[in-house]
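Before anything else, here's the structure in question.
Complex shown without one protein chain; remaining protein chains in place.
The first chain written gets the first letter, and so on, giving A and B; residue counts start at 1 in each chain.
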Amino acid sequence: MKVEDLRVWFPVRKGIIDSLLGRMDYVRAVDGISFDVEMGETFCLVGESGCGKTTTARAMMILVDRSDVKSGRILFRPHEEVIEEISRVQPNVVVDGEYVDVYKTRGRAEKLVRREVQIIFQDPFGSINPRMKIYDVVEEPLVVHGIGTREERVEAVAKALEAVKLTPPEDFMARYPHQLSGGQRQRVAIARALVLNPSMLLADEPVSMLDVSIRAEVLEVFNELKAKRGLSLIFITHDIALARYICDRIAVMYLGKIVEVARADEIVEKPLHPYTRALISAVPDVIPENRLKLRHVPIKGEVPSAIRIPAGCRFRPRCVAYDENEWVRGFCEREEPGLVEVKREHYAACWIPIERRFEGSLSIS
Amino acid sequence: MLERRREVREGLIRYLARSLRSNFKEVWAYNLGKMSMLIIGFMVLVSIYSLVSLPSDFPQMWKASDRPPWTLNPKQGYPVWVKYLGIPVAETVSYDNVRLQEARIVTPRGPGDFPPRDLDRIVPEYGRSLGIKTLTPIGYIEVYRVSYTSTSSVFPQDVVVILRAKASEGVNLTSISVVPMVFVTRPDGLVLYTFEGKYTLERLVSGVEVKMRCDLFATSYIRYYGLDATVDSVCTLLNRPVFGEPLDVKASDFKTVTGEYQITLALWYTGADPRAVERLISNGDVSVSTSIRVIGNSYGLLGTDTKGRDLFQGLLFGFPVALIIGFSVAFAIVAIGLVLGVISGYFGGRVDEVIQRLVDVIVNIPLLPLLILVGVAIQTGGWVGWPALTIIMAVLVAFSWGGTTIIVRSITLSIKAEPYVEAAKALGASTWRIVFRHIIPQIIPYATAVLVFSVPGAIIAEASLSVLGIDHGLPTWGRILADAQAERGVAYKMWWWVLPPGLMLGLFSFAFVALGFTLETIVEPRLRRR
Partner (left out) sequence: MPLDRRSLRIIGFRAITLSVTLVLVLIMTAIIVGATGYDRVILSAIIREEIRQYREELTRPGSGLPREEVERLVAEYREYLIRTYGLDKPWYQRSLSLIPKVIVLDLYVSQAEVAGVVGLSPPVKVGDAIAVALPRTIVMITIAYIVSALIAIPLGPFIAYRRGSTLDKGIITYAAITNAFPTWWIAMLAVALSGFYLGVAPTSYRPIAKLISDFTSNLLSLDVAGLAVVFKDILYYSYLPILVVTFATLGGWLYSARAVAIRVVSEDYVMAAKARGLSEGRVVRRYVMRVIAGPILTFVILGLAGSIGGYIITETVFDWPGMGLLYYASIAAGDSPMVLALVYVTTLVYIAARFILEVLYVILDPRVKL
């Protein structure tokens, strides 16, 4: 999947007079991000609440209102057969013969895309209809897309439940969600996502609402799926430690923009952006002795509103590095740094590493 | 696409059936729920009974209050069982298809034998009775006799003879006439001639009911008792002179004569040769069935109103009517509210705005004055009966769906915000599917509670309108009470008239409100759990 310069702005309700005069304010949830996810890769989007990661996920699932997608496009590369069919049904959305412009799809084409990309939500209690039996929940995608006969579907559901280690599947199929634990429900949600054999899975904070002791079992499922099925997985979390555990590559988001992208261990061991550094230092230390040490988290201030984004680098008001490095302040105040490859396969959006890398050879335009 | 729709629908039906069964059990768990279900069950059973036992044109029968069978009932009759309470009553006794006691051809023996002696042998009452006889029956005569016992100080209201003729093809129905003559023999030996008339057989085919006539015996009666009164004053309440004796010379008051009465009916066939008539009758080509009925002052399980209508039957009819009207109106209100509420809540935007404004206005319109206006207008316009009632129900529905819409809309909004709705969207479910599979099943429990709450509203509104004077003529509990109110002077003394319909209204209302509360208690924790 390729995300190109995506901007998702939500309009803010103003008084009658203002809206009549056309003066609108926007919450700039996603303010121009681009990234690629390779086939079979596990890609993490990390950030605090309000940084836009959930909106990005929803945008990738075409769950955001088309009118709110102000610019950019999301290109998705499905299986061969799907591309063929889409080119028959809605040829104009096919880009370069391989990709589909997700937000341009309508009707049948849109549905075909949905078959290929599935999402697992954050809330295991809310994302499953409490009045439906587990069987019905997992079967639903098959019903919606009209796949298979009754027997075939039972087979498929059973297989999906086995894949998430809810065995024996027959036991679980007859139960209701309230009879399962949080971890089990989340696994049901994963099974539901798997039953259509999608090529890509999106997981939006799938374990944040689970007890810490249960997270392991769900993460195990993800790991196994990764290994066995070669799925592409986009994993969204606020927990950078978790991201390191499960992902190949990590992208850190702040206030609607990606501020750093790199391989997982690289970004955790050698973070370049001040924000990333702050996130990492905020991770609780497992080693008991260290718990008593006072930690210094290199960040100040509070998350600003996404309606009034600071000029220049948007992280500047909170940036400790800005305070410490007088020479870079000019850049930070005047212009927003773009995401630049400052090391091999390590991108950062901060003037400090950028200047250091391209010392002097970059000028502010 | 169609297949999928069918699947959705099948799934929904399966789901509904499952939930209905489990809901029943849940409701039963509560005391209130048990009570209400028992009452409602009882009402349903009574409705079924009423629909099978009452004639299909019962509503029209009820409206035609001055026709049989009501004319054969006592007016303002007590329920029959009040006698066990010690209240003196005169019973209503009916003899259907009275057996022929005697039949003979009476002819004068000779020129001076007038009235014929044979007549005296078969109908001795003819000679012995007080009263002017304008006809002397000579020919084929049938005699029927029944007895009636008067036990109390209450005067029976009337004596009715019902005649119906049946004839085979080819019989000349206009040539043969029947003259019924009715005699009442009192326990004190007095015999009164109470009826005389003449009807062709043709006329008798459709049935004839004859009651007592005072003018025949009044003058003789006055002479017999030596009264200083006019025929008019004696005849104002003719059951008194018949069943009682005067207490004073002015005949202003009477006292009942208790004991065994005998009612004699002589049917004289005239207009054709008596032997021919005899042959026709014995062949079965002509047959006249007679029923004799003494109308007391008590009748039926719940007595009668001022026009003689059986209040028990009226009450009975009210059961299915209440259920049908109540459920139809409630169903319509909830259906409209559900559809508009879901549309408004799920689709939002301008549609939502419009619907909300509409609801705002509708909710503020006072229902009763408008209903009154509609009722009066259609009454003036000449619509009555079922069409009038349907229009009133339509108006009720048209202005009551607002509340439901508001509730449904807010539930829809809260469901819409649930993650599983977005999850369904994410996997490609169509709007149709989301609405029918995810949203509506959650609303149904609440909608059912609203439905149940709304059932009594319709019938209470109808009752209120009737009491105010808007007359649709159909027998409903409200209508019966309205008739009582219209004649409050006499009706309010008749507790069997005023009490039962109101009790039924209250019971009906109570049962459904109780059920509604139970349903709400069941639904509420589920909502809170979410």
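Here, a residue touches a chain if its C-beta (ideal position, glycine included) is under 8 Å from a C-beta of that chain, and two chains touch if they have at least 3 such contacts.
This is a predicted model, so every value here is computed, not measured.
Across the entire complex, contacts from the unshown chain go to B. Of the listed residues B:Leu38, B:Ile87 or B:Ala377, the one in contact with the hidden chain in the full complex is B:Ala377. Of the options B:Gly86, B:Gly189, B:Gly349 or B:Pro366, the residue whose C-beta touches the omitted chain is B:Pro366.
The omitted chain makes contact with just one of the residues B:Ser65, B:Thr219, B:Gln262 or B:Gln485: B:Gln485. The chain omitted from view is touched by exactly one of B:Ile40, B:Val160, B:Ala251 or B:Leu505, namely B:Leu505.
Not every partner is drawn; the one left out touches chain B at residues 357, 360-361, 364-370, 372-374, 376-378, 380-381, 456, 460, 463-464, 467-470, 481, 484-485, 488-489, 492-493, 495, 498-499, 502, 505-507, 509-510, 513-514.
Criterion: only the chains that are shown with their structure count from here on.
Chain geometry summary: the mean Cα position of chain A and that of chain B are 72 Å apart. The touching residues of chain B, when paired with chain A in their complex, are 3-4, 7, 11, 15, 418-420, 422-430, 433, 437-438, 441-442, 530. The touching residues of chain A, when paired with chain B in their complex, are 61, 63, 110-111, 114-115, 118-119, 121-123, 126-131, 136, 140-141, 143-146, 189, 192-193, 196.
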